[in-house]
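My structure is below; once you've seen it, I'll send some questions.
Selected chains from the complex are presented in situ; the others are not included.
Per-chain residue numbering starts at 1, and chain names A, B and C are given in the order in which the chains are listed.
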């Protein structure tokens, strides 16, 4: 099942750069692992912003919750979440 | 180049059903034609709403404008548009 | 899976009363049928408003979409939808 998630990162401007780099490295590894599993189906940067648009494919709401709570950057993020489904005008059979 | 477009349709509740059906049929054909060309890369229904999330791949801003202005439902739509680019955490080389 | 839906009804003040009554009667029958099936788990009136808070238990996002689109009052409604899951402080095993 698909979820559209807009993630906005609000790291404080004066955070220790090493600490920020370490958290971002863990974030990247976590995201790439989920991408390879097919759970984090898409991730795009919103041009010019420290925000992304992600499409997540989860078993259910609880799975989505678990995936997002595991994000190393979660404590500094604002989330907006919308459930998606196949559009009747789509040329595809499924929700790709 | 990718654009994230949120389209909300506001057809009046008392529109003539035949007219509405005819416009929606043209909208579907227009959308599917662009999907087959690879321009309208994704279209998802936001569950429970008469809104969709679309990812469009256009040559430039003018091309995006032309594509959206051609939508048969455009006069009844509200649009929100954001330019997207590849995310540094993406496991893919391009912007898929 | 649970969805929290806030429904706001905007019938025009000058709608023909018979037509309004007929739509509301169909809405009630539709809602009660889904309540009896266990799909529309809760419905509460927000005191003083023509709005309700509903908890729907659907198989997936597409099922939710189908249920809401079938509402006789849908063309005059504004919807706000949030996916819910079990809270870790709940005393229950499931999502009741």
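Throughout what follows, a residue touches a chain if its C-beta (ideal position, glycine included) is under 8 Å from a C-beta of that chain, and two chains touch if they have at least 3 such contacts.
What you see is a predicted model, and the numbers here were worked out from it, not measured in a lab.
Shown chains number 3; the total number of identical copies in the complete complex of this file is 10.
Here is the rule we use: only the chains that are shown with their structure count from here on.
If each chain is drawn as a node and touching chains are joined, the picture has every node linked to every other.
Separating the centre of subunit A from that of subunit C, both taken as means of CA atoms, is a distance of 29 Å. A separation of 22 Å divides the Cα centre of subunit A from that of subunit B. Touching of two or more other chains is recorded for residues 3, 61-62, 64-65, 81 of subunit C. Considering their complex, residues 3, 5, 61-62, 64-65, 68-69, 75-76, 79, 81 of subunit C touch subunit B. Note for the complex: subunit B touches subunit C at residues 13, 45, 47-49.
Within the complex formed with subunit A, the residues of subunit B that make contact are 2, 4, 27-28, 31-32, 35-36, 42-48, 52-53, 82-91, 95-96.
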